[in-house]
Each structure stands twice: as structure tokens, then as C-alpha cells.
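Yeah, one chain of the complex is gone here, protein chain that is, but the others are all in their spots.
Up next, subunit A:
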Amino acid sequence: MSLESTMQPINKDDDVVLAVKDLFLEFDNFDSHVTALHGLNFTIRRGEILGLVGESGCGKSLTSLSSIKLLPKNAKITGGEIQLAGTSITHLPEKAMKRLRGNTISMIFQEPMTALNPLIPVGKQIEESLILHKKISRAKRRQRVIELLQSVGIPEPEARYHQFPYELSGGMRQRIMIAMALACDPKLIIADEPTTALDVTIQSQILDLIKDIRERYQTSILIITHDLGVVADVADKVAVMYAGHIVEIATVHELYDHPSHPYTKGLLNSIPDLTTDYEGELDSIKGSVPDLSALPAGCPFQDRCKNVSEKCRVQNPQLAPTGHADHFVACWHPIGDETIGK
């Protein structure tokens, strides 16, 4: 992963599966006008897992929905470009988009119970994208579904094929969602909080499955989560979002060992450590996430930041190299070579 790949996503590199460049997204409501995404830049290469972390309302889900063009009607991409496997999809008509969804790019949602149709057997639901995108015989399709069920670790796939979502546990349902996403060998899978609704022991099984899929098929995965533990477990590269901005992006080891943005560091410090006893107060970030419709001029994090200066109130910092390899931060006063004590 070179410096270029992160900063200059639009290139002729065949390995880049998703490239988002300077993406702006705006919402028009009756009474307000909100800029939800402020010039995002990132790329995902073949077989790479990018973790997108942030708190609720920071725009991480909108970023994923933009990448698959499933935005709400009042949302509009007002700047920048999204390239999927080398072709720009920013202004692609819906008809063409439909040929890509479930085929080149697919998605796993948080709540498998609401994402699955309760009235259709799960096997049939997995088959749907094969009917849409692949010209193969019914018998072959059936065989492929059984294969898929097997590959996501579902026991007795022939029997499960005919079962309805309500007959399966939460973890099994999420495996079905993953099988659906895998059906047409996509280049990119977007997983939006894929384990948030699950218990930890089941979460750990699903995370293993996600890592295993990347190993087996070299699929690129964009995983969206608020859980820094999940990112630490699966991601190669991490982008931290705050109020519609990517404030820091780095390889996973670099980000956790040398967090450079005060927000990233604040997040990491505010999680109590499972492995030691600590009796004092937890570090916390003061205040709460700002309202996107009333963002201050300058840095979006200024009101919660300990290192805020005059400059932060006037000018919004852009992503810039930190000096460490593959590490970029949008901050006027980034944290130096401190490491968090873990």
C-alpha cells in the first residue's frame, strides 16, 4: 500500500476496487440544507478490508450507501467521484446501477431480521441475485446456493434451504445475509455494522467468517462499525469519521499505536480496558456530537478538542501526511509520537 494509493485514488491501478474522491453529499429538507459528507477521500484495494469507524450521525452509513448508490431521494451527491472497479458510478443511471448491485458490489446490513423477507425461504432469497445476474440453469443455481450455505458455515444446507428466517437464530440469519452477498462473487462487499445486533460469542464467529471470506475469495470489504474492537480484529486500514469528515486514515496498527487526531485518541482512551483493573475516572471527550446542520466554521471537532486554537476556529484542516507511512490526519495540531499505553 503506497502513499499514492491512499491520497490519489483515481489512477489506472487495476487493484483499486473502490475509489472515493472528494465526495460531497447534501440533504435538502423543507427547512434546512445539510452537508452530510465533506470531501471524503479513500480507496479500497483488492482483498483489502477497510474499517470505517465513527459515532452515530457521523456519516459512515451515508458513505456506504453512496458507494452502492442507495441514497434517500432528498440526498444528492454535489461533488466528487465514486469509482467502482475502474468505472465512475457517480452519475450512472439507476438501470445500470441495478446491474452492479448484488453482482459487482453487495451489501450486508445490521439487522438480518429486517433485511430478509420473512415470507420467502432463505434459499430462494439467496437465489434471487443469481436469477438476476447469472444465466445458469435452475439445477446449477440450486447447487450454487447449497455451496454458498456451506461456505458460510451453515450445517445441513439442504434442509436450511427451505427454512424461513424466523426459524433461524440471529447468527444464522447473518450468515444467510453473507451468503446472499457472496452469491455472484462480488468485488466489493459493504458490511454496515454486521455484528452490532449480535452477542459477543456470535460476533466473534461472524468476524472470523468475514476474515475467512477475504482470504478465500480476495474480496474487498468495507466494514462500517462504531466498535473499535471489531476494527482492530478485522481491518487492514482504518478511516475515522467525525461529523461528515474523514479526520484520520491509516493502517490498523499505525492508527492504534500512534493515533494522531485528538478525536481518535479520545475514542481509544474512553474505552475501559478489559484486561486490567483501573479505578480512576475514564477519559472522556467532553460534549456531544455536533448537529450537522449547524457545524461551526473551521474544524468540526473544535468544541470538544483539548488542543483547540484560533486557527481551528477559522480554517478546516484537510487530510495531510503525518510523516508516518500511510498515515493521514486532518488536524492543525496532531498528536506527536505519543503511543497510547496499551
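We take it that a contact is a pair of C-beta atoms (placed from the backbone, for glycine too) under 8 Å apart; a residue touches a chain by one contact, two chains touch by 3 or more; residues count from 1.
Heads up, the rule we're going with is that contacts and distances are computed from a predicted model.
Chemist: What is the protein name, per UniProt, of the chain that does not appear here: "ABC transporter ATP-binding protein", "RNA polymerase, sigma-24 subunit, ECF subfamily", "Rhodocoxin reductase" or "Sulfur-oxidizing protein SoxY"?
Modeler: "ABC transporter ATP-binding protein"
Chemist: Pick out which of A:Ala96, A:Ile136, A:Ala159 or A:Leu282 touches the chain that's been left out of the picture.
Modeler: The single option touching the absent chain is A:Leu282.
Chemist: Which one touches the absent chain: A:Glu111, A:Asp233 or A:Asp303?
Modeler: Selected residue, touching the omitted chain: A:Asp233.
Chemist: Which listed residue (A:Asp15, A:Glu55 or A:Glu81) would be found touching the missing chain in the intact complex?
Modeler: A:Glu55
Chemist: Per the definition of touch given earlier, which of A:Ser129, A:Ser151, A:Gln203 or A:Ser220 contacts the omitted chain?
Modeler: A:Gln203
Chemist: Can you list where subunit A touches the absent chain?
Modeler: 55-56, 169-172, 199-205, 207-208, 226-233, 252-253, 256-257, 266-268, 270-275, 277-278, 281-286, 288-289, 304, 342
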